[in-house]
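As you look at this complex, bear in mind that one protein chain is not there, while each of the others sits in place.
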Amino acid sequence: MKELITSLANRYGVRDWKDLKAGQAACFVDSGRLRDCLRWLRDEAGYAHLSFATAIDQLERGVFTLTYALRNHERGHSLLVHSEIDRTRPVVDSIHRLWAQAWTYQREMKEWYGIDFPGSPRVDEEFVLEGWQGPPMMRRDFDSLAYSDATYAERPGRASSDPAEHMKRELYPEEQA
Amino acid sequence: MNIKDFIAPFAVWKRAFEKPFTVRKPIDERPGAPRYRGFHINDAKACVGCGSCEAICMNQAIDLVPVAGLPAKEGDSGLRPRVDYGRCCWCALCVDICPSGSLGMSNEYVWVDADPEVFRYTPGVEAKPWDKSELGYRRAEGYRLLDGQRVAMPELDHQAAVQSFLELVRGYSRQQAEREADRCVACGLCVASCPAHMDIPGYIKAVRDGQLDEGLNLLYETNPFPEACGRICTHRCEAACSIGAGTGADGEPADPVAIRWLKRYIADQVELADYGRALPRAEPDSGRRVAVVGAGPGGLAAAYYLRLQGHAVTVLEKDEAGGGMLRYGIPEYRLPYPALDKDIAWIQSLGVDIRYGTAVGVDLSLADLAASHDAVYLSTGLPAPYRLDVPGDDHPRVLDGVAVLAAATRGQSLGLGKTVAVVGGGNVAMDAARTALRAGCAVDILYRRREADMPADPDEIREAKAEGARLVEKAIPLEVKAIPLEVKAIPGDPAGALVAWNEARMVQKEDGQRPVPEPIPGAVHEDRYDSIIAAIGQGPDLAFVAESDGIEIRRFKPVVASDGRTSRATIFAGGDLTNERKDAISAIADGHRAALAMDRLLRAKGN
Amino acid sequence: MSRAKAPYIAPAERAAPDLDSGKYLVMWQGPNHPGITGNMSLRLVIEGDSVVDCETHVGYLHRGFEKLMERRLWMQNFPLVCRIAVPEPDFNEYCYAAALEELAGIEVPDKAVWLRTLSLEMIRLASFLMWIGGQAGAFGHGTIAQWSVTMRDYVLDLFEELTGGRIYHMYIIPGGVRGDVPAGFLRRVLETMDTVRKNLDDIELVMFHNVVYKMRAQGLGYIPPDWVDQYGITGPNARAAGLPRDLRKDLGYLAYPRLSFEPIVGTVSDAFERSRLRLLEMYQSIDLIRQIVDMLPARGAFRAKLPNPLHWKIPAGETYVAAECTRGEYGFYVVSDGGDKPRRVAVRGPSYTHGVALMERLARGVNIADVAGLMVSLHTYPPEIER
Amino acid sequence: MITAILTRVGYALVSLFVITNYGLLLIGSMARISAKVQGRVGQPVWQPYLDIIKSTAKRNSISHGVMFYLGPVFRLAGGVGTYLFIPAVFGSALFRNFSDSGDLLLVMYFIFFGQLGMALGASEGGHPYSAIGVSRGLAQMTAFEVPFALSVIAVAIQYKTLDITAIVAAQQGGFLHWTVATNPVAVVAALIAFLGMSMHNPFSVVIAPQEIPIGPPTEYQSNLLGMLQTNRAIFNGAKLVLYMNLFFGGATSLPVMVIKTFLIYFINVFVGQAFPRLRVDQSIRFFLGAPTVIGVAGVIIALL
Partner (left out) sequence: MSDKHSIPGPLANEGLPLAERGLFCDAPPRQYQRANKITEAFWNWARAQSLWILGFGTGCGAIELRPLMTSRFDMYRYGIQPRPTPRQSSVFVIGGYASVKTLKRIVRSYEQMMGPKFVVALGSCTINGGMYWDSYNTIKRIDQYIPVDVYIAGCMPRPEALLAGFQELKRIIRAGRGEGQNEYARKFEWYKANQKQVIKDWNMPDYNW
């Protein structure tokens, strides 16, 4: 494991290695070196299985964190490779040539977060949505409830009371002020 | 591919000669499993309407709605959950979390209708066919999403405690407090029960989040005695707490959230020097002057809130220190003086002027006071002890409970002797008994009724007993007698007295009333005590009010409106003097209310 | 039977058929189609009777779970997660619960560990039973579907008794499980296992010694072993290709290290081999359930104490918890920012790779009649693709 | 003359009515037997009636043009035509129908007439499933035609006639006179073809719901569907009667007919429940393989 960390650091500037639990670790790589790093991990380090790829919206910091989960079956070790990209210009290298299913994840991230993967097959096609006109919905500044309330009719006639407020009204209304 | 591949498939026909799998009448023959999560049921009587079900429901399927015939009362909001089956997902988290354990689910699962509007109902209130269902999902034994057990409070052990006046209760550590605060579901049932209507869920949240300054601020919004109340409050809120409804994991009644200890935790954790960071300062001077008579909790609370509004406040106190009954009526081991001093010091730091050793009616008259101030608040409390009202109650060894406590506060020698009888069942009786214990006495507590009827805080009773006091229930004092000379003649024995008391039994005189003790004829005992402490209550002393002051008095108490106003517009009164509840928090609430009313009055005057 | 190796073609390189040439017919299979698993659709370009190009279209079941989870308290997500894969809710429950326990540092009592294992194995069996009905049905053998769905229902009866729910069990709650086994339950488990086993024997005879089934399934949807990593194939689809990859062994979660079993491995991953392998795994599950019933501790707590769920905050961190579900690697990637709601929950369903990239690749050149059978033989559930 | 014709027509109508009901009940009872194999109770025997009434009671109906309408009409005409030229009960005036010399050819023609009409109509539906279903149906039909035709030729050769009544008459006198005893090889070929003809597993790919939802009739609904359902009963009955007449000695009374046709139909169900279905290319290859060889053998046997 030590030499893996070292060679990753030396080759691709991988940093922030963190063992999350037995058999799982996370590390961070710059987005520019991401694809090469993943290729090396796949071909040289035995991390041949891509479990999933996803993104996390770090709205507060203005970045998207990309996470690629790889697994080395021989060693029984999983590695979460993180990378960060600017939230305003979310473009990153496509890895669809590394794994044959990667394009689906990329298509998903394009639709859900608006992250672009130039060259990835069908990346601009709709994935799960149809006729979606809102912003990429997994972004944290998209409010699902507000959208739902504005778009889909609800059955009227619901009302609820807060116990404390209700008791105040019932038991000591004079202190309303 | 071989011949078997052609023949073997015909084995399907074997099934044709067996019994079909089909259930003949599925709807009738297959009731839900005993644990089935079917439609909701609710024991509307046990439910307290706390809304934890609403809070945990991720579907917003539950509304709390008022129910006819279930008025709001202490510890019950009068609201009941209404389930929307257009939302529910039958996860039963509402059942798991329900503090009272009233919610459950039947094993009924068929509900079909052409009208989509009908799928909303209030279980237990609107009758449904499955209301009586015995089967269905209930919380598993020993499984409760909310912790029914409070974080144990570290206390001195009783053997050690009785040796000194050290504070018994040590207070929560940060970790303990946060864990205890975590138990709160913020339902707010407690708020109505608190005479001061403190924002209890708010400050508990502050504890949980570690925002103690914020918490302190919330405390001071309605109560300027957090240190004191955090120790000795009668905590009616805890009786109302929804977490204490129902049973805990062990089958015992669940513990309510230790609201009082959390309040104390906040106040303890913030140094007086840091109060200024958290708390508001007084408004600029309004130019109005207010006098407060009596520096008890009520008086000082009024003073605090008046001062916050910028009024000049003078507090007149006949004793040599502030706090009233908090100081002189409550022993140090329950409320150490530094804690009380901290509360008072903050009030003073705002500019409240307290004049000690100044008794209205002696040093100056109420009329003068009223003339020289824009408003006056009377919070003189109940300084006059009730007498035992039996023959011989003027015996010199019959002492007054409050006086004994005050003497202890002042550090005076108590001179109780070796054996003490405490007559009464209130908190003063317990405090006196425990003070006597600390003075090294053997203590008997004589009470007319049963232990369960005692007005004292159950904790106090428990602790008094644990510290060695003997509780004599159903004992009606008949007479206090001087000790005959031949007995008295033991050398070195302090002068004592004989207490004659009659054993009683409880008799249910009228339905709905509480049972009354009735003496058992002939069962009269006579015991000898060195001192007899009478702690059966106190009354007001309104000698300082002259008829010309224009304050209407009925049954020895000034008549006041809900905001504390007496029949004279500029004079207000509150606290034990007028309030039936006779506890510190009620006095503080009165003071606060009166302060607000007086402020309105003063402002109106200004314009 | 031809089980020829198909060369790897990255999806990018696929030749888009010229639809205007008049040679092709575009045909949609699904979503309103009995031959589709769940509610999804395949856009097939066909030439004559065989598929030239296939596109998987998903999203018909998209409910935005991952978004909704970011809006809900940690505990409130517990009823939500099981809906992600309808036929196998328990794997969701387990992965979510285990992720939370890892992040919050909660120790799960041993009894709960066993009960979790029991419920996971039971649902594996139930899910496979439904699948085998689908697989037989896709090739037109309705009789087996009738039997096996009934067998599944017997297993669901057990679930109903244990958890109070038939489909959505909501049993594996963070911290443990929601209840102990009812009295006499374990006996009924064993009885049901006997019934199911007997029926499986019948199915084995009728389905796997069936000339027509062999003609249909053998050679269909062949997955070369070197595709397994390329396409991220897991579960029986990968094991059928000869790779002994079983997360129950590899990760050793729950009580699996204490159970005796070996991953079942096939030789040639085609529809027939995959279905045979799953049949063997059903037998294996029955065996595991029997072992669990034997070893289940009689007493002990079934749940660890949790903080108040209404304001439970979980320390910042991330973890990826995977489990071997019937279709392969099922995983929850959970990120906490220290708040009372998840920062991000990503669900990795094995169907994601099997149902989209792999299906599109394998469908090429297949007869239209075989598309349904191929689809089922990959064992995909659309809700976990689109969440 | 007129009276005779009218009587004959009247008899034929009665006969048609009987076979329709019998066909419906046969379908209903076979569904129940299949259900039994599947471990369930199954639909009521009279369910096919309800389905037809329901279809007829539909309020609206869509059309894709004239041919679309004509499809079911052709199909029904095919079914009725097939039946009307087969003597259902040997020697019965009532069930003699319009059987006459050379009716075998006519019947053969009518069997395909309906299919082709249906094919034209269904293709007009515009639905790709219909189109694919039609192409599959026709392809498979052409394939099972080969063994079927061979066995019919064998029968014709054997009895030296194309008159069904004569064929039946030739088989009278006990089991050993039946074609199944005299030329079992041809009968085997015919029965295999019958599996294909009645579209039961493993040759049901044409109407397989899992692949191309129910094939040609995808677009048919309401009364058009009712027509198809009625035809299914008649056509089934006609085919069964034909098989009975050609290979199983015909029937001298209605009960015998019922028993024989029931058993012949049961062969379908017996096989159908046990097997999945073959792809259309597989079934074509199958029909052109062993059954054809068997059929040729049957012809040769008949020639000998």
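Note that the chains are named A, B, C and D in the order they appear, and that numbering of residues resets to 1 at the start of each chain.
As a convention for this text, a contact is a pair of C-beta atoms (placed from the backbone, for glycine too) under 8 Å apart; a residue touches a chain by one contact, two chains touch by 3 or more.
From a predicted model like this one, the values you see are computed outputs, not experimental measurements.
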item: Touching partners, among the displayed chains, of the absent chain; value: A, B, C, D
item: Contact partner of the left-out chain, one of B:I3, B:I27, B:A68 or B:A127; value: B:I27
item: Residue of D:V18, D:A35 or D:A181 in touch with the missing chain, whole complex considered; value: D:A35
item: Contacting the left-out chain in the complete assembly, out of B:A11, B:C89, B:L272 or B:A367; value: B:C89
item: Full-complex contact with the absent chain, from C:Y96, C:Y168 or C:Y352; value: C:Y168
item: For chain B, the residues touching the chain missing from this view; value: 20-23, 26-27, 30, 39, 58-61, 84-90, 109-116, 119
item: Touch residues of chain A, complete complex, unshown partner; value: 128-134, 137, 142, 144-145, 147-148, 151-155
item: Positions on chain C where the hidden chain makes contact; value: 31-34, 38-39, 59-64, 67-68, 71, 79-80, 83, 86-87, 130, 133, 145-147, 149-150, 152-153, 156, 166-168, 383
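We adopt the following convention: only the chains that are shown with their structure count from here on.
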item: Chain A and chain D: spacing of chain centres that average the CA atoms, whole Å; value: 60
item: Computed distance of Cα centres, chain C from chain B, in Å; value: 55
item: Cα-centroid distance, chain B relative to chain D, in whole angstrom; value: 89
item: Junction residues of chain D - those touching two or more other chains; value: 37-40, 273-275
item: For chain A, residues that touch 2 or more chains besides their own; value: none
item: In the complex with chain B, residue positions of chain C that touch it; value: 72-73, 75-80, 143, 147, 150, 157, 160-165, 168, 170, 178-180, 182, 202, 205-206, 209-212, 214, 301-303, 305-311
item: Chain B - residues contacting chain D, complex; value: 9-13, 15-16, 18, 20-22
item: Chain A to chain B touching residues, read off their complex; value: 155, 157-168, 170-172, 174-175
